[in-house]
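Note that this complex is displayed minus one protein chain, with the remaining chains in position.
Each chain gets a letter, A, B, C, D and E, in the order it is written, and its residues are counted from 1.
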């Protein structure tokens, strides 16, 4: 089985526990996460050989992030070192009517200051069959965006499948360029795109759209437009989320393969233990499904939705769900019985 | 902007965590709270200059309570010292079908042994525009009730708005007097009263009533009676609470201004992280609304209800909600989306 | 009032907190539990003199289990010592769509290696009026099954009421015998049996049945069959559980006394703090009800269901509910109001 | 073997951990202790049947204290109920040059408000061979002092050995009587007294003395005087403590039996995990030694000193040392090797 | 009494507990500290009106730092807002032969990006009698160094006493200037300087010296040189530290007033709970002593040394010692007896 390579930033996550507000906390739970790393852990967890490529500071905090990658069986051979700091994000977990709150402190991180050409992508990707990146990397700095483009081009040249999670974060994109100046060039190599259609159109510099995910007629038209703009695309998918409250979500999914529009049933997710990384769990499930059987896209979508739901029950960014748990949920058993 | 002064007891709260029963706990979370202090923190939090007046023991535990006041920007200049102990309450937080349990150990506290005349109210209130007290202070001891009356009279003489939360606690009132012997004299100075109508009538020594808060006809009649008894009253409000379980509440509110009956929509609150202090959060929101615009009582009521709902998501007695969160909830967004 | 004696294994329970997965935990909460011990604590808690009989290793971990028994006022005079280890079970508490997970490590425990004749049952039971055992003991080893039979025979000879919880655990029964080879001999002495009808028929070596607990016609027919096979039986009961998710259960109960079919209303249980031991809480409530008034079986069933519901709100195996809380829930008050 | 009965107050201890100051703590470790209870646990721990007599509030916090007694196998049959609260003490554990700090909040406790005659001492002591009390009980209230006298007289009449720990606490004795008005009457029944000679002379209303515990000549003279005043006395002992710092103590002991002066070697105790209750550990060791062999007072003293030293390594008030550990330390092995 | 104003950076401190290495920690204790803030807390703690001036990010983490200032009664009126982040330092607390480890992540903090002229020093200092800064501020950025100079000049013009802690940190000073290019201009206004003589000479661009603090002859010569370079100097002091291990320090002090060389006795400090901030505790003690009696410099030195010793027993950067504890230690009582 070929290897999946993901590329992005891993951060120290400092979160309060038991729904405490920042001002009530005298300690922070410390864990490590980041969109593309989270995808890598999902895949390693499902038994897929997976490598994560990033840039870490050569200090003890960077070493902690590295140990976390290793712990979850993510290959770290191509991690590079340099720069001054590991990016941080602070998380206050909400409940009920109060939403969670993220404070970013990731500027000037080792990953943000990566330089174009820092990584020998041809070497890194030589035994890979899949490359994954997300819209966060081009959002953190111009040089990171450039290096992301290097990666994408190399993957394309090597004939490797490329997946992209749009992951639009309005608090990023502070370095002087807007998504539409950067993303079209990057996305045109993508074979698989995850994200809302309106986000996709926005990032691609198109007119604003208001997709109705319940409308089986208008939706393919919009997706066809996306497939047109991204000539290598064969799969576009999106998570459907209906937020009842910070503690109650309803999760479904839609996938278009250029011809058919596939949907997955909406599932209730309550209580929400931790919703951060649930999109990455969807992405991880989708890649796993497609790697295992690229023809059964309905099953890939079902895995993605089930993984996304289960992630909401797990603390931290990374999805520690098992394939058994995913199967059980797909089969309709949400009973949560004790196994003994 | 004028200052709000609140007067009452602050206690050490010793609570079990993660729904543990007392007999399972080998530590107690330590925080500080009390009805009138909780109101003070709400107001300081919303940017209103606020002072809390109380009596603390001159020992390390009293010093901890003082530091908590300072931390949340509540002015402590008029705190007085003396007596033997900081009152305590033990709290076991329930879940689902099991209610929370409070064990009071507040007898003989420094506040309970305060003597009439201990505080120079004219000096304390000289730059204040609002004075707030609640039915807890006259319930803890005769001398506290007397000093509360001193405060109320001084505030009235100074032309300061007076708000009162009825806060009936049947486990208190142990010193030989019943509410109807004490409260009428106190409440007659009130401009704003918070509490159930039946509690109000009970405390005022009136015949028992069974208000129907859904009945827009009978309700004004009862309120008019209350306005008659309390000649200075211009606003009477109450929280509406429907308890589905210890983890699920439905919260609304009613306000009467002598002419109009205003209501706020019922909101679902689930899960309940901590319901203690939610009435004080309502009170804090109401005062804030009225201080900002005494004419827009509907908005004051909406703020009060939103603050009350949001308090249920926050551990501890005090309400650490922001005005932004209140606005968002008033606008109907209970989605709890992650802000990033 | 006569004494209740229960017999079985007590284990060290090592559980993760806050829904953490095993791989995320760097500590385990340590508590002690086991089906028959849990029943003993319920009864001691309700004021019934209760003794627990088991075999403990003569080491510090066994001593911890003994201290837990004492703490909850369970008589320990007839505990015997020997063998190498206290059995363990690891518990990862699920949430929402993710079920809890139990990993047993109880083989070769002191209780599993108990030998037939190790306990002088005539002496142990001399002042008892009730003996309780469950299907776990005959499932852990052949010698434990034999000693259980010794106990049951002695209790029967002494005319003591015998209750049995079927407690089928498929991960046990590893010593070469199947339930149908062992259980019929044991169950024939039972006066009270708790468990699903299909489990009962399976354990008794009968043809498979699919009881419909909503069908008041077919159900008595099946129960009559059970009463036929177990000649001493006067009460058969079962918990009804509908799992919406790991965090939401619906709980009811059915009891048959040879003539009448009694049912208890279904109650919503959400959130689930800890469902382990909820069946034992039902059993404890049932015994308590029958010990207090063996004629009012409807009340015994109501107590059992309320205790079972309330147990779901309590961490750990043992049910620390009070009779007041049970009464309140039976009366229909699930409001979870703060008592103060 | 006869039973030892101890009488006194048990309190909730609220302590900070890891040397935190009160103002840094957002939780308190909760444990239960009190001089005479601590002695009872020591003895129960060493296998002596032991009962503790006290008065508890009939609330959940009192119930926690009761469970702690049971956990450590202290008989609770003669505990009585009444009064309003369990006494509390707050503890901030020092280190190095900073001493520990105790804040008492024990006034008006259930034990302090016990009334003379509340306990039927003849019944309580009927199967006892030893009664122990300390100078704390007569220090907390006049009625407690009176009830203590009742106990002492009953024990004396029944011919039971009486031991007394002087336990002078200057922060107590607030009810209007001084030790010299109360203690002589109580101490005259004592067979065994633990405490400094200067404290003993002070409490007995004698002229101040400055005993030199290194001087084998002057010391017997002082002790003879004590034996003269207390006609039933056969053993007087004291702990010798040299405080290098809050983290380093040197511990020895002296015992006089009316004829011989016995001493135990000074041992280094560092680090000090928790010194509270180390005097009670000495007392428990002394009683154990004398109960086992009243003639070998040197061995009783050695046990007392070793128990006192070992207590310093144990968190909480109560001494959880084993007899094996005591033997090992008496034998001169302070090496702290891992047993495996 | 006049006010003391201190100026500098406050950081979030993320530390492991119980001597864990970074790679073992899954949470970090969160506290707030920084040299000049630590001095401010010491002084506020001793009853001196004290204000801290800094620049905070306008986000929730900055708000936490502000609450910490308020909690400890440090005036925050002149805190300004702006910039992107609160500086961080990670701390791994050593033990015995293993030293503590600090990882700085403070570049680009709100304080580091402060601009010259951001603070109206004349207004800030108008009711102050003392201004304190340290060598950390000019080390973090050029603009911070410039603003520090603005402050020093304003203080000098207003005739306010200026104290300076040299606080040399080799990991800082990364912006292109060396101490000798920046510090001489700043230090020339100082009335009080704290620091090693060799550090002072290094920062002032002088030839390297190797002061022998035991040599009462050569030392005054060196100090006279320092007084010559810094024309406003009237007091130079230094902590003497002899590190036996990370857990055992010996602390003394030296002070020179231009004429006399004063020394304080060396004290043993073991165990070391937390040594960070002990120099700031010395500084705080020194300022307190001089503010109270500028003539009794021996007493100021003794207070400084005692405060420094006691700080080692307290977790966190800030010194929470009381004046009573300082007095007790100065009097020679290091016994750490329990106060009860």
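Quick note on the criterion: a contact is a pair of C-beta atoms (placed from the backbone, for glycine too) under 8 Å apart; a residue touches a chain by one contact, two chains touch by 3 or more.
Predicted model, so just to flag it, every value in this text is computed and none were measured.
Asker: Can you tell me which of D:60, D:84, D:150 or D:325 touches the chain that was removed from the display?
Answerer: Of all options in D:60, D:84, D:150 or D:325, contact with the hidden chain holds for D:325.
Asker: Given that one chain is not shown, which residue among E:20, E:63, E:266 or E:323 touches it?
Answerer: Answer from the full complex: E:20 touches the omitted chain.
Asker: Considering the whole complex, which of D:123, D:221 or D:334 touches the chain not shown?
Answerer: Checking the options D:123, D:221 or D:334, the one contacting the hidden chain is D:334.
Asker: Just the residue numbers, please: which parts of subunit E touch the chain that's not shown?
Answerer: Against the left-out chain, subunit E lists 18-21, 23-24, 89, 94-102, 104, 169, 171, 243-248, 271, 275-276.
Asker: In the full complex, which residues of subunit C touch the absent chain?
Answerer: The missing chain touches subunit C at positions 14, 22-23, 25-31, 59-61, 63-64, 67, 84-86, 88, 90, 92, 101, 103, 105, 107-108.
Asker: Provide the residue numbers of subunit D that touch the chain removed from this figure.
Answerer: On the subunit D side, contact with the omitted chain comes from 17-18, 71, 267-273, 309-310, 312-316, 320-321, 325, 328-329, 334-340.
To be clear about the criterion, only the chains that are shown with their structure count from here on.
Asker: Is the contact between subunit A and subunit E built from the same residue numbers on each copy (over half shared) or from different ones (under half shared)?
Answerer: Because over half of the interface numbers appear in both copies, subunit E and subunit A meet with the same residues.
Asker: Where the centres are mean C-alpha positions, what is the separation of subunit A from subunit D, in Å?
Answerer: Inter-chain centre distance comes to 63 Å.
Asker: Where the centres are mean C-alpha positions, what is the separation of subunit B from subunit C, in Å?
Answerer: So the centroids are 45 Å from each other.
Asker: Residues of subunit C touching 2+ other chains?
Answerer: 18, 71, 271
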